[in-house]
Structures are given as C-alpha cells and as structure tokens.
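Supplied in structure tokens, the structure appears directly below.
One chain of protein is taken out of this complex; the other chains stay put.
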Amino acid sequence: MRVAAIWTSKLGMISAGFMAFAALPADATECIAPSNPGGGWDFTCRTIGRILTELDLVDGNVQVTNMPGGVGAVTYAMVASERSDDADLIVATSTVGITQIAQGKYPAGVDAMRWLGMLGADVGVVAVAADSEIQSMADLNEALKADPSSLTTAGSSSIGGWDHIRLLIAAREGGVEDLPAIRWVQFDGGTDAVTQLIGGQVDVVSTDISEIGGFVESGDIRLLGVMSDERIPAFSDAPTMIEQGIEMTGYNWRGLYTGGDVSDDAYNTWVSNLETLYNSENWQTAAVEFGLVPIWRGGDDFEAYIREQEKVTADISRDIGVIQ
Amino acid sequence: METLSLLASGFTVALTPLNLSLLFAGCFVGTLIGAMPGLGPVNGVAILIPLTFAFGLDATSSLILLSAVYFGTMYGGRISSILLNIPGDEPAVMTTLDGYPMAQKGQAVDALALSGVASFVGATIAVIGLSLFAPLLARAAIHFGPADYFALYIMAFATIGGVAGVDPRKTLLSALIGLMIATVGLDPISGVPRYTGGNFHIYDGIEPIVALVGLFAISEILMLLEKHIKDRVGAIRVDGWMPSLSTILSTKWAMVRGSLIGFIAGVLPGAGASLGSVMSYSIEKQASDKDGTFGQGDPRGVAAPEAGNNAASGGALIPMLSLGVPGSGTTAVMLAMLISLNVQPGPLLFERQPDLVWGLVASLYMANVTLLILNIPLIGIFTRLMAVPTWALMPIVAAVSFVGVFSISNSVFDLEVMIAFGVIGYILRKMDISLVPLVLGLLLGGDMERNLRRAMSISDGDWSILLQSWISITLYVLTLAFLALSVWLAMRSNKRGKSRRFEA
Partner (left out) sequence: MTSTRLLAAVIFVIAAVYTWYGSTYSVAFGDVLGPSVFPVIVGIPAMLLSGSLVVFPGGGIDWPDRSHLFRQAAAIAVLLGYAWLLTPLGFPIATFGLIAALGAVLGGDPLKSVVLGVVMSLALWVMFDQILGLPLAFLGSIFGG
C-alpha cells in the first residue's frame, strides 16, 4: 500500500514535472502582434510584454507571436473562433484596426472581443515642404475648394485608410465639398511619403507625427496643423486644427484586446494590470521614446470609446463614399 | 578628417571583450540562421530583439550584435544556394544559377570561399560608401520619384531576360507568372482584395519566402525522386578541401562591378538587396559571358551577385539611417530595433548621435572581417553536408523549411501554400521554365505596380509622366542600350557557333 503510494506520488511528480516543462509555452502569457516584426503593433506587444515582466505583473516572460494577415483580420478571426476564452492572450491593435472593422473588412464586429485599454496615441499631422506656398490649413482648404484635384495628397494608408480619412475630415470641416476629387497617393510609410514631399513629387502629407518628427526639426518640412486637443510639446509652434477653426482630432491610439468569452475576473485583472503598467516610469519613458503621447482609457470607458469610434468612422466612410 | 576620428572612437567603443564576444556569437548565429532555408535576416534580427532586452545590453552592444547578425545572415544565405540549389533567403536566388553548378562540378569549396570573399568585398565597399557619402547619397535618393522607380523596375526586368533559360518566351512567361502572383492579396493603394476568394489568409499576399522555399526546396525533393536511388547516393563529389586562390583572384573585377551596382541599388529606398543581386548578375553576365559559361558554374556568376547582394544590404542602411526609410523587410526590423534603443533615425541622426552612427559603422566593419575569418573554417563543415546521403539530408531540409515558415507566421495555411508552390515549381521545371524570373516578378512586382499607380495619381492620369524626369529617361536609354547589346551579342555568338560548327 505504502510502496504503491510512494510509487504513485513519484510518478505524479515526474509527470507533473514533465507536463510543466512541456506545457509552459501554452500556459505563458502571449501577446499577438497581427503584423510582421517591426512597426507599431509589434512595438506594442514587445514593449508591453517586456514591461509586464519587469513589473512582475505576469509569471515569466511574455511570448510575442507575429501573426500577419489582412491588416489584423487573420488574428481577429482566429481569436474569435479558437481562443475566445483564453485569458492568457492579449492582442495589439490601434485606430487602424477599428477603421478596418468600421469598414467591414474584419470577419466580425467590435462585439466579438473584450477591449482592454489604450496606453498611448500617435498624433496625426498635415505637413508640406518647407518651401511650399501653403502657409496654413486655411490656405490648403482654399486651394482644395477652388480645385480639389490641384494638389496631390499623400500618406501611409490605403484609400479610405486612417491617414486618408482624417485628412478628408479636416478638409470637410474646412469647407471643402468635393472630397472624392482630392487625389491621394499611398506610400509604404510616413517617412516614404515625406521623402517624396521633399523631393517635390507630392504636395501635402497626412500621417503620424512620430515617424516624421525628425524632418520637422531639420527644417525640411513644415506642419500646417496637428490633430490633437492640445499642441504637441515637442512641436509647440504648430497650431492644432481646432485653433484654426477645424473642429477635429485625429489620434492613432495603441491598445489591446482579448477574447470575447474571457471571464469578468480575468478581464478586470488585465485592465488593472495594464493601468499599473501605464502609470509606471518604464511605460511613460518607452512610449515617449517611440513618439507616442501617453493616454489611458481602460475597461468600460474604453469599451464605450471603441463603439463610438467604430460608429463615427463608419459614418464618415459612408459619407465620403469609401463604403456604401 | 572628422569622419576618421569619429570612426576611430567608434572602434574603441566596439573593442571591449564583451562586444567582441557578442560580435563572434552574432556572426556565427547569423550565418547559421541565414543558411537555413526559410529563415533569413528578418527572423535573425527579430529573434535577437527580446535577447538584447533579456541580457540588458546597452545601445552600443545591441547594435554590434544586431549588425553582426544582419551581415551574418546575408553571408549564410548563399550556403544552401550553392550546396543544395535552395536559396536560404530572397537575395540568394541568383547565387543558385552558378553556385550549384559549381558544386556539382566538385568545386563546392571554391564556390563557398569565393562567395565569402565576394560578400566581404561587397559589404566592405558598401560600408566605405556609407562612411564617406551617407548624408549626400540620401539627399540624392530623395529625387527618385515613383515614375523613376517604375523605370528602374522595367530595367531590372529587361535585364533578367538574358539571365536564364534557352527559350526567351519561357523566361518572360515565368516573370509574368511572378508578377501575377505579386498582385494577389489586399491592394495596398485601394484596399481592394484581389484574387483572394474571400480568404483572409491571402489578404497579405503570398509571402515571397514561403513561395521561394516551396519552389526550390520542395520541387528539389520531387526532382530527386525522379531518379533511381542508386544514381543519387554520393552523386556530388568534392574535389579537395582547400579553396583555389587563383579562382578567387580571377573574379576580382566581377566583385568590384557587382559591389558598385549593388550599392547603388541599395541606396535607393525600396529597391533593396534582391534587386542588387539581380542587376549585378545580369550585367556581369552581359559584360563577361563571352564563352557562354554563365549558368554552367562560372565563378564570376557567383562573385557578382554575392558582392551585389551584400553591397546592397550595406547600402540600404543609408536611407534607413539618414531618412528613416526602410528599404527592405530587414532594414524595417533594424529600424524598429533602433527606435526601441531610443535612436531615432532621420535627417538629424548624424548630427545628434554621431557616436552611435559611427559605432554602428565600426561594428559593421568588424562584423565583415569577423565573418571572413569565421567563414574559412566553416567551409569545411558545410561542405561535409555534401557527404550526407540525400535520403537523410532532404527530410531535414524539408523539416527546417517548414519550421522556418511556421515559426514566423504560425500559419498552417502558409505550409499548404509552400507545398502547392513545390508542385508548381516542379511542373515549371519540367517544362524548362526557369524559376528565377518568377521569383523576381514576385519580389519586385508589388513595388513595380504601386509605383506605376503612384506616378499616375501624381500626374492625374497623364502617361507622359513616365518620361518626364531625366532620371527615368536615362534609365530607359540604359535599358534600350542593354537590350540592343544583348541582341548584338546573341547574333554574334550565333554566327561564331555556326562558324565553329563549319570548322568541325
């Protein structure tokens, strides 16, 4: 009896040890970046993963998985169908993802997931070359009103993507009516678009500030307006859109979601852990270094924000004809 | 002069025991990762990002490790091209053309040594160019507009016509098939999904590395299975273990030409290492293939693309550092890494953080020297792979290729695509259609289309924009001259062939 008990417990220990060893990757916290390495979503996962470990908010390391496809649609579909109750999984997203959802380009709507929080945001800007005749948003909108196809506008998103839409919102708020006539040239990144701006191939660029700030400091380009509520401290000369009478903001926030069937307990733990992370020195430094403005919205507040943004983006996309 | 003193201080920073050991480790691991089909610089650098955080390395040490791995994978990519006829990564495709025939002739050691030296020459020329002209060249590259890029891609496709195959119709068809595959997926300009059948997995298009591994590695297995077993075992012999110095020296001009062409291709953001190796190979072939030995194992056909590919990856650092524009997937990852180290590449980097820039340049020099030293003993190890019988070698190659693809995308779908491309590659090879133009079409097609459409958006639908800048006009003139030269050379060799036949 006793021998048998010892034997069983030994076996148990061995198999437990083996299981722990074998199952470690599956049980560890995982952050999916729905893109290739490099870029914003990858940064979100890698930085947040690192800081979660540094602050001991999770056991061990956070495993970062890259799952590119369909601007996040592949990951969205996979989480919805296979891992909707996996409390150890978080996924990076941003305004870009919500724009895709609003335009019906994801396999499911916002209700399929639980939205944890946003931790920072990049600010949209409108820029021209240093020697451009356009001096303000008013100049730009006047030129577009007179002849919408007179200027070539460019940015890093596709037609109907976030860089394009927020420029059109600014134009609409500034009184331009024939929005579809404005020409848009897509480049692979904000800096690509800016080099073409300096090279004189395009006239106006709309994109995030973080990528192109260096060109503003070097004097190659000028900011016509920034799409934030307040001026950006590093570029305090550049007026906001609101100051110029254009009632709009255009942030590109960075945040996280988890599966739709995750329990309330697990969800609340995540939200509070992320809030702790947000308030840490580590995150504040990392975010600023990456060119983000730290902004926190979490839990129910964030859920409501997501739904509102999804609705607003869908309405605008319909208004300007990106979707029917 | 200031450059030299900055560079010297860069070296003193880099020459600590910790940094030297990181350099060796990085070069070694990089070479191994690069040598495995399906794993390339992007994976190598991505694997390292968490490591540098885990060890708490400072910015300089991280940069040294990173550049060691970056150049290491570039060196490694050629190994499986030469030994197995399977390119380790995209830019190594051209090396299969003459590298594998060299190995089949028993000159695997020569081919590996030669490509190591060529890589060294290419990378060194690029790093010298980087130290001397980086800000200047970056300013020049800004004047390349979409119409000029389109002209550059037209030139690339015109030159690959002469690269491979007997029947020019088949070469061209192969390139067109590649271009067709390149249009599959979400169109980045309009956001319209094309040829996806509603499958989200295809929205990002066919990942070139997945197609590449399928086309070469899996079709190679199917080709092997055609032959009788007894014909295969020990089919490839290795003549001697010492590389021949005279072979290497005979390619010195091919290396220099390849390096210069590759460097220029690298400096242009968006052109990158693949274009560098293609142009180096095809121009070298045009310039020196007098006896029709290219494609049969001509050492110059290994030297030129290897020098070109490494020079291009060095040159690609110029737009990345001074403009913040990543020229390729690899430099994109490196850019992300620099940003996470609180280095913001852009027009002010050279003024604001000169110590970091020159530290990076110094570590690139050192990585090159280390790789050359490391590569000589490694040649012996890698060549012994040839002694492994195919029944044991190919399953391992298949497993590594699968893992390489799967561990990055976590997608079973990618594995299925890879197998499908293996079957397609096999059928095309049976039809005598070379796969190299297809791969180039796939690699360059997306950018070619986008730049055409950007140009047309800028001109508001006026096709004459394609001929409006002196850059594009020059490129088209060069393309025409190149085509005229090929036709003339083909006619001349045809005549010679005939007269030889008469003599015989």
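First chain written, first letter: the chains are A and B, and each begins at residue 1.
As a working rule, a residue touches a chain if its C-beta (ideal position, glycine included) is under 8 Å from a C-beta of that chain, and two chains touch if they have at least 3 such contacts.
All values reported here derive from a predicted model rather than from experimental measurement.
Asks: Can you work out which residue in B:189, B:211 or B:362 touches the chain that's missing from view?
Replies: B:189
Asks: From the listed residues B:73, B:277, B:331 or B:390, report the one that touches the chain absent from this view.
Replies: Reading the full complex, the residue touching the unseen chain is B:390.
Asks: Among A:60, A:180 or A:219, which one is in touch with the chain left out?
Replies: The single option touching the absent chain is A:180.
Asks: Which parts of subunit A face the unshown chain closely enough to count as touching?
Replies: 21-23, 25-26, 63, 65, 159-160, 164, 180-184, 321-322
Asks: Can you list, in ascending order, the subunit B residues touching the missing chain?
Replies: Considering the whole complex, subunit B reaches the absent chain at 33, 43, 47, 50-51, 166-167, 169-170, 172-173, 176-177, 179-180, 183, 187, 189-192, 194-195, 218, 221-222, 224-226, 229, 232, 389-392, 394-396, 398-400, 402-403, 406-408, 412, 415-416, 419, 422-423, 426-427, 430-432, 445, 449, 452-453, 456-457, 459-461.
By our rule, only the chains that are shown with their structure count from here on.
Asks: With touch defined as at the start, can you tell me which subunit A residues reach subunit B in the complex?
Replies: 36-39, 42-43, 46-47, 50, 61, 64-71, 73-74, 77, 103, 105, 107, 149, 152, 158-161, 183-189, 191-192, 195-196, 198-199, 201-202, 211-215, 217-218, 220, 286, 289-291
Asks: Residue numbers of subunit B touching subunit A in their complex, please.
Replies: Its residues touching subunit A are 42, 45-46, 49-50, 53-54, 141-146, 186-191, 200-201, 203-204, 269-270, 319, 323-326, 329, 332-333, 335-336, 339-340, 342, 344-349, 408-411, 450, 454, 457-458, 460.
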